[in-house]
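As structure tokens, the structure follows; a few thoughts come after it.
Removed from the display is one protein chain of the complex; every other protein chain stays in position.
== chain A ==
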């Protein structure tokens, strides 16, 4: 299950883009989006998903329930 960014809450600060080990996050019209094909939920890199840990607004980087969990 990759992460997704709740557009209405994104401040556009780019902190997540900077921290993502998979280069899965990019800007789209002032806010940021996750490429579900690239997101590994940070598995294999860090103990906690970096976008969640660094995002200044709680519950903005969340698991995308519509997609299956990432399997390494």
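A few remarks follow.
By definition in this document, a contact is a pair of C-beta atoms (placed from the backbone, for glycine too) under 8 Å apart; a residue touches a chain by one contact, two chains touch by 3 or more; residues count from 1.
Note that contacts and distances are computed from a predicted model.
The chain that is not shown carries the UniProt protein name "FeMo cofactor biosynthesis protein NifB", picked from "TctA family transporter", "FeMo cofactor biosynthesis protein NifB", "NADH-quinone oxidoreductase subunit J" or "Tungstate transport system ATP-binding protein".
For chain A, the list of residues touching the undisplayed chain reads 9, 11-15, 18-19, 46-48, 50, 52-54, 56-57.
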